[in-house]
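Have a look at this one before I ask anything.
One protein chain omitted, others in place.
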Amino acid sequence: MKDQIKMIVFVIIMGIIAAAILVGTDNFTSATISDNKEYALKTNILEAFEISYKVDEVLKVYDETIREETKGGYLIYYTKEGNAGFEFEGRGLWGPIRGFLTLQPDYVTIKGIQITYNEETPGLGGVVAERWYLDKYKGKKFDPEIIIKKDANMTSDVEVDAITGATATSSSFQLMLNKTYQEKKGVLE
Amino acid sequence: MERMITVFLASILTHNIALTYILGMCPMIAISKNLKTAKGMGVSVVAVITITGTINWPIYRFLKNNDAETLSLLVFIITIAATVQLLEMLLDKFIPSLYNAFGIFLPLITVNCAVLAVSLFSVNRALGFLETVFFSFGSGLGWALAITLIAAIREKIALNGKVPSGLEGAGIVMVIAGIISLAFIGFGGLVNF
Partner (left out) sequence: MKLIRVRYTKWYQLLSKGIFKDNPIYAMALGICSALAVTNRVENAIGMGIGVTFVLIASSGTTSLIRKFIPGRVRMVTYMVLISTYVIAFQLILQAFFFELSLQLGAYTGLIITNCIVMGRSEAFAVKNPVHFSVLDAIANGLGYSFTLIVLSIVREILAFGTLLGFRVVGEGWVNWTVMAMAPGAFFVMALYMWIMRTIAKLDQEGA
């Protein structure tokens, strides 16, 4: 009986100490972490809109150039020139792919895409996050949708090259772009 | 239902927790010497992963609703430890022969990275409850499949040849695992979820 009590007391004390360490660290870091997340998000948004900024002026530039609006449950970002942008998310091959899509004022032509998170294989599916690949999407139109395929027609407004060796990531990407566009375009006007 | 089958197959073939994500390797090395023990371990791991993956889903939802996500790792590992402890007791009571055969390896399932990883992945990918059940079961099967394959090949090698002394033990398991995982890449793109 004494042993049992000793054991229980020990576990309880350990639990309290562990919880104290965790809560302490959490308090110490939570402000910085949410700052980091905000900073990362805003940097990505500015990149997607191709607005130039200096590294230490991200928040300032963001506040001056971006206007946020919530319509129909979706958060849409607008710039002074009338470009619109929103977040998209889908399932890649290894895990979620999250990004930011910006459109020109006609709300059909792509201005830019930025990937904010992915777990794809670097060099294969991971190419989806690389600048040179995402640049292929500039000027393409959702007319009515983007088509990602092998040996795409460069002159076409809707076709984009798939990623070599990453069929799954490419098809997932096509799905999530089109799906999110369909969902959110309604609130853009 | 089709979605569930997709998730299930994907977690065994294209997203195999041992051969694609390289998780759960420690017991692979220690237990793949003997096909019989490997099979037994495989079954236990399937049981533990399925149970813990399933239980941790409502637990995570509960934590999330109460803003306590930071604790989720801690709670998951406690669930796993408790499940393994329970499994130990049940085996000891109902199938003592198996319990003895496992010896120390049963409690070591608690620290099998694959078990914790399945719970973490279902959170990361925001899977629904039923999806999580199929994903857990499939992942467990995938791991069991990997260890059985490795054990079978290892036994064959032991019968037919000699492994260079530097490669004995862990080394040869790595080579075998490498070749098998290379083969499994061939499944890529078959199913996706």
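Order as written gives the chain letters A and B; numbering starts at 1 within each chain.
FYI, contacts are C-beta pairs under 8 Å (C-beta built on N, C-alpha and C of every residue); 3 or more make two chains touch, one makes a residue touch a chain.
Predicted, not measured: the structure shown is a model, and the values here were computed from it.
Note on the chain not shown: across the whole complex it touches A, B.
Within the complete assembly, B:Ala81 is the residue of B:Met4, B:Leu35, B:Ile59 or B:Ala81 that touches the hidden chain.
The chain not shown here touches subunit A at positions 3, 6-7, 10-11, 14-15, 18, 21-22, 25-26, 28-30, 32-33, 36-37, 40, 117, 119, 121-124, 165.
Although one chain is not displayed, subunit B still touches it through residues 19-26, 29-30, 70-71, 73-74, 77-78, 81, 107, 110-113, 115-117, 120-121, 124, 164-167, 169-172, 174-175, 177-179, 181-182, 185.
Here is the rule we go by: only the chains that are shown with their structure count from here on.
Per-chain CA centroids place subunit A at a distance of 31 Å from subunit B.
By the touch criterion given at the top, residues 18, 22, 26, 91, 93-96, 167-168, 171-172 of subunit A touch subunit B in their complex.
Partner subunit A is touched in their complex by these residues of subunit B: 14-15, 70-71, 74, 121, 124-126, 188-189, 192-193.
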